[in-house]
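Pasting a structure below so you can have a look.
For this depiction, one protein chain was excluded, whereas all remaining protein chains were kept in their positions.
Let's turn to chain A:
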Amino acid sequence: MQDLLYFIQQLINGLTIGSTYALIAIGYTMVYGIIGMINFAHGEIYMIGAYTSLIAITGLAALGIAWLPLVLIVALICAMIVSSSMGWAVERVAYRPVRGKHRLIPLISAIGMSIFLQNYVHLAQGSRNIGFPDLIEGGFRFGAADSFQTSISYIQITIFITTLVCMTILSLFISRSRIGRACRAVSQDLGMANLLGIDTNRIISATFVIGAALAAVAGLLLGMYYGSIDPLFGFIAGLKAFTAAVLGGIGSIPGAMLGGLILGVAESMTSGYLSGEYKDVVSFGLLILILLFKPTGLLGKPEVEKI
């Protein structure tokens, strides 16, 4: 019974982290699906989202507004606006001029952008980690009072619900809306979509904006969950999310969701049963194994090489 409760606890923790990975992974997977590049600066956009939401929360507290739903929604909207603008600007400045050149060139430009953004926040906000206030406290507990208890905190529930809502909106947006349809068309064949009158530049910008907005949501959620943020915390999270995207099959949105959840569970199982220090080793090891044995990922389509 004890063991089962412990296992369930790890599962819950894993799913919590995993669902936020999935949110970030969508940004990678959509961009890769359309222009075939790894947006290395995406982790930094997520980090900027976390900073902006913290700034908004502190600002509201200073103004004396403490009604929790309002604070959360305002913080979320601020973070989404700033991150989306950042995503748009990054694409415009660093990626559009190098689009269509040799594969390595956009990638190196993206690495440069990632270093730039990291140091931008570092210079503006300092390198120390800053505590995120505990906005949502408490939770449910299961199990006997004198032994191990499985707990689900309210913040974990918030994360689940928010992620679920975001994913549903995204799925509806992609399948129903005009821009969503254009996105799918562009990801299938950019040149053809262009010929058929779709403003591909605009769609590519839209992809970056959508990805950045979801990353900002993840920034707020993970900031609250971990309780502190610093300018470097986007880098590792970005790598993890990219791993998740590859795991699920890059270019596929349901794949990113699945990959995020699997990765989160694998990580929390490692820290629960082995040691927390090796969880990064396990996730990168998982990435290498996936790429070796199924390079298309779990839900990805095989890529046909045209000569």
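What we mean here is this: a residue touches a chain if its C-beta (ideal position, glycine included) is under 8 Å from a C-beta of that chain, and two chains touch if they have at least 3 such contacts; residues count from 1.
Just so it is clear, contacts and distances are computed from a predicted model.
A.B. asks: Absent chain per UniProt: "Spermidine/putrescine import ATP-binding protein PotA", "Spore coat protein JB", "High-affinity branched-chain amino acid ABC transporter permease LivM" or "Beta-ketoacyl synthase-like N-terminal domain-containing protein"?
C.D. replies: Result for the unshown chain: "High-affinity branched-chain amino acid ABC transporter permease LivM".
A.B. asks: If I consider the whole complex, including the chain that's not displayed, which of A:V98, A:I136, A:I152 or A:M269 touches that chain?
C.D. replies: A:V98
A.B. asks: For the chain left out of this view, which of A:L107, A:I136 or A:I174 touches it?
C.D. replies: In the complete complex, the chain left out is touched by residue A:L107.
A.B. asks: In the complete complex, the non-displayed chain touches which residues of chain A?
C.D. replies: 37-38, 48, 51-52, 54-56, 58-59, 62, 78, 81-82, 85-86, 88-89, 93-94, 97-98, 101-109, 111-126, 128, 130-133, 235, 239, 242-243, 246, 275, 277-278, 280-281, 284-285, 287-288, 291-292, 295, 305, 307
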